[in-house]
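Here the complex is missing one protein chain, while the rest keep their positions.
And now, subunit A:
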Amino acid sequence: MTLRTPNGGPAQPARRRFVQGLAAGGAVAGLGLWPRASYALQGAGLPSVLSGTQFDLSIGETPMNFTGRTRTAITVNGSLPAPLLRWREGTTVDLRVSNALPMHSVHGHETSIHWHGILLPANMDGVPGISFDGIHRGETYAYRFDVKQSGTYWYHSHSAYQEQVGLYGPLIIDPIEPAPFAFDRDYVVMLTDWTDLDPAALFARLKKMPGYDNYYKRTLGDFMRDARRDGLAETIEDRKLWGAMRMTPTDLADVNANTYTYLLNGTTSLGNWTGLFRSGEKVRLRFINGASMTYFDVRIPGLKMTVVAADGQYVHPVTVDEFRIATAETFDVIVEPSGQDAFTIFAQDMGRTGYVSGTLAVREGLRAPVPAVEARQILSMADMGHGAAAHDMAGMDMAGMDHAAMGHAAMGHAMPAAQHHPASESHNPFVDMQAASPTPKLDDPGIGLRDNGRTVLTYSMLRSVFDDPDGRDPGRDIELHLTGHMERFTWGFNGQKFSQAEPLRFNYGERLRIVLVNDTMMTHPIHLHGMWSDLEDADGNFHVRKHTIDMPPGSRRSYRVRADALGGWAYHCHLLFHMEAGMMREVRVDE
């Protein structure tokens, strides 16, 4: 078993990592160690679970140590992740959130909490400048709203980079009616990414050198290996294609394990968060991706996972070996561990630069083998929405050509019509590529997960247990293109940043369709506040109700929105630094 280090070389689990593991408790000594088996929803007296209808949450700074170095995290009631909040559907919750950030905090004097995926009045949504004025130092904001839904959600800061420094927590809402599936135990598995850097410095670094973390670019050695395998001519053509685009096929994520330490329920792999089970029990695992910039691929070797809910909403059960969870998504799965005393919950990042693991075990202190991080993948032209494998395009002279003008559609067989692009994208120095023939890709598990011998969840497998709750045909379509520039690290919709664009206007009560086209080479999890996103298939049939829609490169996906929430709502990519760089809009729903 080889473990890959961030630098790419095979390595032993290094001593440095071991030391990290010892430090993996979270809150530094003197403030109490993180309780290992916390976050079980059943089991009494767990300090990090708050339930009921009245909550006092205090946002402040807490020293944390995940890497051997102590850093200041932004925490709720001193804990990272923030306390698990447990509400009941049909109740009214009161949450008094106070800002106890110290003077001169590097993370600002203002804070906020956004209840991700929750339907509520606009002024309860917690986005400074869009739905309220933020919570200033010394102030307390009273959130109060009716809980109209159930399921697995999360909450996080919507102020500057506070989410990156720890202000996130799980949110579980118990349903009025029992769940349509049985389970004996219930655990939250919250996956996040931690950095010792000040996130403002990380953002600045992305602006200076966006490829800083990419230590996997194609080298001379790769060239020679490819030339031996594919032939020299083909290899040169491949490099020409990428060279003409001035892009890198290894560019899967902007920030990876070279910078991040991945956490599971607030502890590193060596902290080994453990969920207990008795053989034969059904265990419900509520996976939440609360990371700032990371997609995780999750599996539990030796166990099948039955996905029963996505983004808090029940789906027809589907049994898989593995799933990719986009940033901000949640998936509930049922597992039935037996035959072994311990199973590893293994979450590797999409770019295969690192992982975090935890354990399901019959008692504390056990571990099962941890799989190696898999081989890194490189993007193909098909991944990029160019509709054809690289070698099909090899004869084309790509140099200097405008991708928008490329007649890929003319290249024949079963390819969709050429994608049109908004005028604001043309001659726009902040749009570095445009997808020529994007497709929904709903049955594509995504890069690195195809044909890996495992059954991997795709969006097409996710089907809500209910029909389209609105039933109307959308009255209009709004097409938005996800755009950006890799080297300038600018992001937006239709080539425009948040600060340059007017709000999107929805009419109260209308049913509309949002069509997203990903014109970039990155994946983007797109999140609409306040309203559901009802994902459709390629034929416009309702598929699954979600709050965050993953948009892989080269994809075109559509979903229906019912504008039944008056006011101003954030609509954005949930990769924190994409949002901060401009991939965000305000949606205004007016009468």
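The rule we apply is simple: a residue touches a chain if its C-beta (ideal position, glycine included) is under 8 Å from a C-beta of that chain, and two chains touch if they have at least 3 such contacts; residues count from 1.
Throughout what follows, contacts and distances are computed from a predicted model.
According to its UniProt record, the chain left out of view corresponds to "Copper resistance protein B" among "Protein HflC", "Lactate utilization protein C", "Heat shock protein, Hsp 20 family" or "Copper resistance protein B". Residue in contact with the omitted chain (choice from A:451, A:502, A:539 or A:591): A:591. Shown as candidates are A:60, A:81, A:134 or A:525; the residue that touches the absent chain is A:134. When the missing chain is restored to the complex, the residue among A:185, A:485 or A:527 that touches it is A:485. Checked against the full complex, the candidates A:54, A:219 or A:541 give a single residue touching the omitted chain, namely A:219. Although one chain is not drawn, its touching partners on subunit A can still be listed: residues 8, 89-90, 110, 121-124, 127-134, 148-151, 159-160, 175-177, 180, 203-204, 207-209, 212, 215-221, 240, 243-244, 246, 313-314, 398-400, 427-432, 465-473, 485, 487-488, 490-492, 497-499, 507-509, 511, 545, 562, 564, 566-568, 580-582, 584, 586, 589, 591.
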